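Excluded from the complex is one protein chain; the other protein chains are retained at their positions.
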Amino acid sequence: MRKMVAAFVTAVVCTLGALMVPAASSMAEEAQSAVEQGKAIAFDRKGGNCLACHMIATGDLPGNIGPPLVAMAQRFPDKAKLRAQIWDATAINPHSAMPPFGKNRILTEEQIDLVTEFIYVQ
Amino acid sequence: MHKKYVIAGALILAGFQAGLAQAADEAAYKAACDAAEEARKMSAELKYEWNTVAPLIEKAGAAATAGDFGKAVSLCDEARLQSEAAVAQARQQADDWRSAVVK
Partner (left out) sequence: MKRMVTVFLGAALVAGLAWATPEDDRQAFVEYFQNRFPDVAVADYINGVYAIDPGAYEQWVQIEEFAPYELAIAEGKELFETPFANGKTYADCFPNGGIGIRQNYPYFDTATGQVKTLELEINECREKNGEKPLGYKKGPIASISAYMAFTSRGQVLDVKIPDDPRAMAAYEHGKEFYYSKRGQLNFSCADCHVSNSGMMIRADRLSPALGHPTHFPVYRSKWNDMGTLHRRFDGCNKQVRAVPLKAQGEEYRDLEYFVTYMSNGLVINGPGARK
């Protein structure tokens, strides 16, 4: 009986251990700040691809369909409004050329949070 | 002696449960992917299908074949939600396009 308990405990520890390993590496990822992650998503052509239309500091070959994204905290003191513009620009202007990143599920909710953090500090 | 029966019983039970769980997962996958396919067809009928949808359904099929029904369900849920957004887009544009015409 005692042996069985020991086996059980070992199994539990192993399972937990297996769960902990990816958790440890994702903690390392989290060490990279939300702003950095947001930037990676915003600049990724298959992600936000914001540079296709906006000048953003340190971004190469920007387009000019949208306004340069500068002084954002002043222009959007309310971060929720900034997020709303990214989530669905067509709610404010139905003919906007900006893709509705949230509404059309181009980015996930978490990705939009991260992009918002990045744009906010521009 | 007793111990052996207990272990054997437990194993059988566990196997049975795993089988049940598998059947339930598979049913959930079928339901999710049928719903996704139906939504995709509706967007296609309106000529508004997005090209992101079929690859999601395809990946779901591959996940299900590999036995990962949880992943398959979430891929098909995504495909359905995107197709529903495409259908909503078609309906909205049927009203909105006129105001975009150059006058």
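A and B are the chain letters, set down in written order, and residue numbers restart from 1 in every chain.
Simple rule for what comes next: contacts are C-beta pairs under 8 Å (C-beta built on N, C-alpha and C of every residue); 3 or more make two chains touch, one makes a residue touch a chain.
Since the model is a prediction, treat every value here as computed from it, not as a measurement.
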{"item": "Visible chains that the absent chain touches, using the contact criterion stated earlier", "value": "A, B"}
{"item": "Residue of A:L51, A:L69 or A:L82 in touch with the missing chain, whole complex considered", "value": "A:L51"}
{"item": "Residues of chain A in contact with the chain not shown", "value": "51-53, 61-65, 90, 95, 97, 99-100, 104-106"}
{"item": "Hidden partner interface residues of chain B, rising order", "value": "44, 47-52, 54, 82, 85-86, 89, 93-94, 96-98, 100-103"}
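Keep this in mind: only the chains that are shown with their structure count from here on.
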{"item": "Centre-to-centre distance between chain B and chain A (centres being mean Cα positions), rounded to whole Å", "value": "24"}
{"item": "Contact set on chain B toward chain A in their complex", "value": "78, 81-82, 85, 89, 96, 99-100"}
{"item": "Of all residues in chain A, those that touch chain B in their complex", "value": "94-95, 103-105"}
